[in-house]
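Got a structure here, written out as structure tokens. Questions coming.
Here the complex is missing one protein chain, while the rest keep their positions.
For chain A:
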Amino acid sequence: MTLQINLHQPPFSFLSEDQLAWLTQRLDLVFFPAGAVILRKGQSAPGVYIIYKGVVEETDETGEHVFTQYGKEDIFDVRAVLESGCKHQYRALEETLCYLLKAKDFIELLNESRDLSIFFNTDLGTQQSMVEQQDQSVSEFILSRVDDDVIRPAVYVSPQTNLSRVASLMFEKKHDALLVRDGERVGIVTGTDLLKSTLLGDKTKQTRVEDIAQFNLIHVNYGDFLFNALLKMTQHKIERVVVKRDGEIVGLLELMDMLSTFSTHSHIIAMRIEQAKSLKDLVSASRRLENLVATMNNQGVKMIALQELITTLNRRLIHRAFELIFPERLRRAVCILVLGSEGRGEQILKTDQDNAIILENEHDREAVLPLLQQLHQALLDFGYPPCPGGVMFINDSWIDTIDGWKARVRRWLDSGKPEAMMNMAIFMDAEPVCGSPHLFHPIKASWQLESLRASIVSARFAKPALQFETPLTILGNIREDHGKLDIKKGGIFPLVHGVRALAFEQAIDDCNTLERIDRLQEKGLVDAETAQGLKDALIFFWRIRLRQQLERGGDNPGLSQQLDVKLLRSVDRNMLRHALHRVKKFKQTLVSHFRLENF
């Protein structure tokens, strides 16, 4: 007899197969008519109920104050079993079928399974992180940390040591890198440095090592995730980092040592991008990026780390294409901006091309236009769909000089029309990725104005955050449309745009929404708890959206914003409800901050 509920989800997925099989044999089924009180306040519960069908409402003893509702696969009321009695009243809102796990069996399970007992005896925060951790357990690498297993002890030489001695030490110790200690300063010398300086350069065997050592060391901390170390190596294009513990160097972490345990090849993709000789090479590297996202998501890589890595790789990809297409002189005379989600570094699956270009000199326009067409085509080949709104550097309205852009920004702000405000919003998230970033700075400064505080412009800018209703019912449950929910309209956009509006008003420099929230918190615009809540909600939305996009597959999975509520596990549904409540509350904050009630 198979059960009609899925026990392969938290918290029951913490159980072993044997324990699950045992549990399956211990469940009774109870049927309640609509309106029946299942548990009364003060009553001790016969066991924990797991809902198979129907809806149960948790209220105070009068039934007037509703705390929450439970649906399929939700569990109640563990406290009534573990503690002396039920604190609230549970009532079936409609005909409800529940599996019942008797109290003594439930307690026996808790004694058998440490994870289960931790889960039920802890607060919601710990439960969430347990669920996250379990989601991650698939990947050993991702959970691995920088520790004695992967680092090599450092071998030191003095700055006066000659290169001949350095070479023989490397050979002797089988190390490809030695550290050079010069008083307080520590530098590094590698086998490649030796080769370059002697065979390719003018250094000799007698040269002192301090002449070729590099003293700007990149380090990670002992105990960091290996993944972060990999990220650093990718960002700095290096193959080893120094490991520090309490500020002291304790060893070296070599890329090769790490790659032997690492399977997702993100670094290999980075190398392929860097070494690409043609756009064709880049196209094949970009295809591998999509697999990388799927693999890393399956391995349970944390959302933020995944975004960071994909953003880094995406920008390298565009940058390399730019290098291949633009001749050296023109490269310095332009600045290419990525806008929207790509600019914020929040795009994981490719959605669309949002980009613009700044020209240093108007007279380069003729020369640049055909190159932009080529770059646009390359981006299409990489899998970026064209922007439906035409926000692309191949269109006249997204090409201009510094002064031209400043004038545009001024026109947008003065007009106050919704389209102008939306253009401003897209442009505000700009991040320079190719060419000369200094071309962008004066433009960015042109909207970071003191006069925007509490101005009507800021209010107009913020307004669109309210344009979609939060998908919650009057009773505070998730409101779905035939089982679907638009997660962008319902959750992500209001958060992202609301935060952007506050960042706009406060002239905050960062583009990433999570970083903007941190800045807002530093400035005292939101308190620590709200800031954490907004970040948690946003990361959660991203996570469930990505999971469903990957499951759905097809061409351009990144374009779909529809969330199938039925596919969510009951823990996720619960978290979704909490997250949507945070969005709703945040919108109310925006209304009072920008005085939007009169708009």
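Here is the rule we use: a contact is a pair of C-beta atoms (placed from the backbone, for glycine too) under 8 Å apart; a residue touches a chain by one contact, two chains touch by 3 or more; residues count from 1.
Keep this in mind: contacts and distances are computed from a predicted model.
*Asks:* Which name from "3'-5' exonuclease", "Ger(X)C family spore germination protein", "Putative amino acid ABC transporter, permease protein" or "Carbon monoxide dehydrogenase" does UniProt give the chain that's left off?
*Replies:* From the choices "3'-5' exonuclease", "Ger(X)C family spore germination protein", "Putative amino acid ABC transporter, permease protein" or "Carbon monoxide dehydrogenase", the unshown chain carries the UniProt name "3'-5' exonuclease".
*Asks:* Just name the one of A:L27, A:L282, A:L520 or A:L546 that touches the chain not displayed here.
*Replies:* Candidates A:L27, A:L282, A:L520 or A:L546; residue touching the omitted chain: A:L27.
*Asks:* May I ask you to list the residues on chain A that touch the chain which is not drawn?
*Replies:* Spelled out for chain A, the touching residues are 1-2, 4, 25-33, 52-53, 95, 97, 99-100, 102.
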